[in-house]
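One protein chain omitted, others in place.
Think of it as A and B in the order they're written, each chain with its own count starting at 1.
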Amino acid sequence: MSAQTAGFLALSSVRMATPLLLAALGGLYAERSGVVNIALEGLMLAGAFTAAVVTYFTHQPWLGLLAAAAAGTAVALVHATAAIRFGANQVVSGMAVNVVFLGLPPLLSGALFASTSETPPIPRGELLPRAPVALAALLVPLTWYVLERTRFGLRLRAAGENPEAVAGAGLSVERIRYVAVMLSGALAAAGGAYLSIGQASQFSRNMTAGRGFIALAALILGKWRPFQTLLACLLFGLAEAVAIQMQGAAGAPVQFVQMIPYVLTLVALAGFIGRSRPPRALGLPLAPRESGR
Amino acid sequence: MSEGKDGGPRAPDPRPARFSGRVARLWRRCRARPPTGLGPALAGLGPALAGLMPAPAGLGPAVARLRPALAPLLALLAALAAGGLLIAAVGDDPIAVYGLLLGSALSWPDGIGYTLFYATPLIFTGLAVAVAFRAGLFNVGAEGQLYAAAFAAAWVGITCAGLPAWLLAPLACAAAVAAGGAWGALPGIFKARFGAHEVITTIMLNFIAIALAGYLTRFHYRQPGDPILETRPIGAGAHLARLGSLVPGLPARIPLNLAFPAALAACGLVYVLLWRTRWGYELRVTGANPDAAAYGGIAVGRQLVIAMAISGALAGMAGINEVLGYRYRYYDGFSGGYGFTGIAVALLGRNHPAGVILAALLLGALVRGGLFVGIFSEHVSRDVVLVLQGLAILFVAAQRLPGRAAR
Partner (left out) sequence: MSGPAPALELRHVSKRFSGVLANDDVSFAAAAGAIHALVGENGAGKTTAMRIAFGLLAPDRGEVAVDGAPRRLAGPQDAIRLGLGMVHQHFTLVDAMTVAENVVLGAEPVRRWALDLGGASARVAELARELELRVDPAARVGDLPVAARQRVELLKALYREARVLILDEPTAVLAPPEVAALFAVLRRMRRQGRTVVLITHRLAEVLAIADEVTVMRDGRVVAARPAGGLDAAGLARLIVGREAPPRIAKRPAHPGAPVLAVRELTILAAGGASGAGLAGGAGSAGGRPRLDGVSFDVRAGEILGIAGIEGNGQSELIDAIAGLADPAAGGSSGTMILASLADPGVRYPNVVAIGEDSAGSGAATGTRAAAGSTATGGGRVDLAGTGPGRRRELGIAHIPEDRHRRGLLLDLDLAENSILGAHQRPPVAVGPLRGWLDRAAIARRAAAILARFEIRPAALGLPARALSGGNQQKLVVGRELSLPPRLLLAAQPTRGVDLRGSELIHRHLVALRDGGCAVLLVSSELEELMTLADRLLVLHRGRVAGELDPARATVEEVGLMMTGGGGGA
């Protein structure tokens, strides 16, 4: 492999890793606070669509990004309300969000642009610059800092590990989790926005193609920690870049490369790459029946 | 707040009797309850409904038996209402769209024939998810299981194409069931052995199954020169008979095939398995309370694997409908989410075989009607079906009403 190909591959991996990283960091906030976020896929789709539409109409990619984050926050609020307020099974309500946003963007796209398969293309000059890559990279140390060195982070981690300790200290576990899940939505949607107005120039049906789940896998492989999650995202980004590279070459088993993230995650879950331990209270609703006492 | 975790040493029975009065007695008749994971989410609806609709005196047991259907029905109505708002928002008339949806799904013979055809895989996947739920497991992997099964069926259909029909078709079916079961058992083993949560492992296995089948198709079983990612056709002996050839008035062009009666039979079998046999009892006990299961001498880990294997085998049968009954080959991306829709089917059907049939028919009708809505309505595309389905799942999940959670 020439130095040029290697360089191109590296660059391409970073670009592929960016949306994954944004979504995975989003998932990190929700899950470290104790709420399963399997809705990353739907949140990314919501963000990708919102960003494409807003950018198309306003010609302002940054506004598109902002709108995407806002949309993601709103959708995440639905998931959070179902999961926290109504005590819904967090996996079920996350799946519901995914299904809704598999259908809603094409539906709206069809109504707005008379095409359910994609939104109209955005001119090159109006796309997001490379900045999101740097932004995502910056978010990793920032997330670490927030979790480990701020009051909010301390409380968030405690809510995910032992909500009773948080409640016992006179704090509201619910409020912490709401904020965490909404942050999660904003970040995942930003990841989606990068897909539609950064890598591509329009929204197309199901354009995330499972990236939300890959982000979840990266989060698990990264043991719910920011820097390790970054590494996992880069690895998965590399797998995607290689797969794209191989698509040109006939006879190359692309599918095997595509499988790598998932197989690695399974291996990690089986404990072969050091045990991946989720936050202890992940997915558990708050003291369901006894709250009245 | 943490209060009440162990609320005073004496409190002899920390769980108060949850319902009272005769409405409660009626509610208690509803024996088919969801498994632990969803239990709290769904259970709260009972008293809420009871409060909403005070039962008139002399309400017969027949009506009372319908009560478990009320919760999903309410969720469905709420989803339809929300969907109606959405349809109006994009500029169509909700009544007209829903009318079109229903009309095109229920016309004879095409509407009903296709509705039943689309419902067939949904019965299988819904049943698969329901069986796992009954064991306390959330099988998000029906999609991968049905891909693995479909490819296995196609593989047998291709490699053993010369066999006579009486042998080949059952063999291909068996291959599908075995492959789906094996693919389903994997996450069961992961959970029993390593404690890995089945939701994550099944999602991973979905992608792996699809990629693996895609690889095999592309490099080993494709018709040379075929631009589409699909296998060679299977032997004619593996084709399942279309019901059009058996039911007068049903044209043979409708792909409704023997898989549909098989799906109904599977529901009957699952019912018998779960509620009439020792194995079903052990499976349900494991789902209801794993600690009690271990106490009662049930090997919980083994139950997890068995339940997932059964679930996977059922999901795999959905592949039979497509490969042996319709396309006569495996092709990449054929499912379009049957496995995920199965979750909605199971939830709306309250994890009961009879409910699964009803919910699958309903969602099958939505799929069929959605196609027509996409073609004939001005602004609304068939994607509205996905939105309705997602909203229904959300509303079913959130039916632990907030009044009780007030603190």
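The rule we apply is simple: contacts are C-beta pairs under 8 Å (C-beta built on N, C-alpha and C of every residue); 3 or more make two chains touch, one makes a residue touch a chain.
These numbers come from a predicted model, not from an experiment.
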If the hidden chain were put back, which of A:15, A:157 or A:177 would touch it?
A:157
The listed residue (A:59, A:175 or A:280) that touches the chain absent from the view is A:280
Footprint left on chain A by the chain that the document does not show:
145, 149-151, 153-155, 157-158, 161-162, 164-166, 168-171, 280-281, 284, 293
Tell me where the left-out chain touches chain B, residue by residue.
1-19, 24, 28-29, 31, 33, 36, 39, 43, 276-279, 281-282, 284-285, 288-289, 291-292, 294-299
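What we mean here is this: only the chains that are shown with their structure count from here on.
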Let me have the rounded angstrom distance from the C-alpha centre of chain A over to the C-alpha centre of chain B, please.
27
Of all residues in chain A, which touch chain B in the complex?
36, 38, 78, 81-82, 85-89, 91-93, 95-104, 106-108, 110-111, 116, 163-164, 167-168, 210, 213, 216-217, 220, 251, 253, 255-256, 258-259, 262-263, 265-266, 269-271, 278, 285, 287-293
Enumerate the contact residues on chain B facing chain A in the complex.
1-5, 7, 14-15, 37-38, 40-41, 44, 86, 90-91, 138, 140, 190, 193-194, 196-197, 199-201, 203-205, 207-208, 211-212, 214-215, 218-219, 337, 340, 343-344, 347, 374, 379-381, 383-387, 389-391, 393-394, 396-402, 404-407
